[in-house]
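One structure is given below, encoded as structure tokens.
For this depiction, one protein chain was excluded, whereas all remaining protein chains were kept in their positions.
Right after this comes chain A.
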């Protein structure tokens, strides 16, 4: 991952700031940076979104393709994740350099989505045992400036909100042969319920306190962090301790508490932004990367 080198004095400066609940960019310990969200940025996809938090920039494209259900879950569709750490973010990711981080992130994503409540997989089934929708969620990392996991999950939620899967009808003829018919109307589509989609909140332990949405500099000062994946209702779907340092159990519970609290307000504001964007409909001017 892109990293910065900090001197001892710079670290102390950040550390003392965090202790007084005042970070180098003026935020408190539980404040996020400004989050920019835009959906429907790539028209070749079933759903897409771009999220920018500070210098972290992520693009997510969701593609729905027809596939066969997995043998152990015949009545459900499934979701596939792929994370591309492109060389855009840092030259270290050139060639196969980004694969390790990409696999780590996608494994984390599989874990947080591996439960009944995240995405309604049954609605993705077309014909049990024969056909289902496979959602390929492809994450493209364009720039990393700290707090990757949160940015990616926010972007995934926005992209899933934007996803419109075409409706299909199953026709059965006299001999029992089944045929799948795609609706002619491009607006006749199915939407996903994103209420259960969790977002990760990363809590970095700096000194005796913990901060959310750490910048690269703050991540360099943090020895250990806790990732909590929380959905809109406040249910924890996954948690993981990361980093090379160690944490005592008490502080972990404290951090989970903060994570839940922050995640709740994050979900509420994200949802309101997404609703607002959608209410503008076609009148919304697409910005994309042009400013």
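Here, a contact is a pair of C-beta atoms (placed from the backbone, for glycine too) under 8 Å apart; a residue touches a chain by one contact, two chains touch by 3 or more; residues count from 1.
Just so we're on the same page, contacts and distances are computed from a predicted model.
**Q** Would you mind picking the UniProt name of the chain not drawn here, from "Cysteine-rich DPF motif domain-containing protein 1", "Actin-related protein 5", "Exosome complex component RRP41" or "Large ribosomal subunit protein mL39"?
**A** Missing chain, UniProt protein name: "Exosome complex component RRP41".
**Q** Among A:68, A:86 or A:115, which one is in touch with the chain left out?
**A** A:86
**Q** Among the options A:14, A:35 or A:59, which residue touches the chain absent from this view?
**A** A:59
**Q** Of A:44, A:246 or A:285, which sits in contact with the chain we cannot see?
**A** Of these options, the touching residue for the absent chain is A:44.
**Q** In the whole complex, what residues of chain A lie against the chain that is missing from view?
**A** Touch set of chain A with respect to the missing chain: 2, 42-45, 48, 55, 57, 59, 61-63, 65, 82, 84, 86-91, 94-96, 136, 138, 140, 142-143, 145, 288-291.
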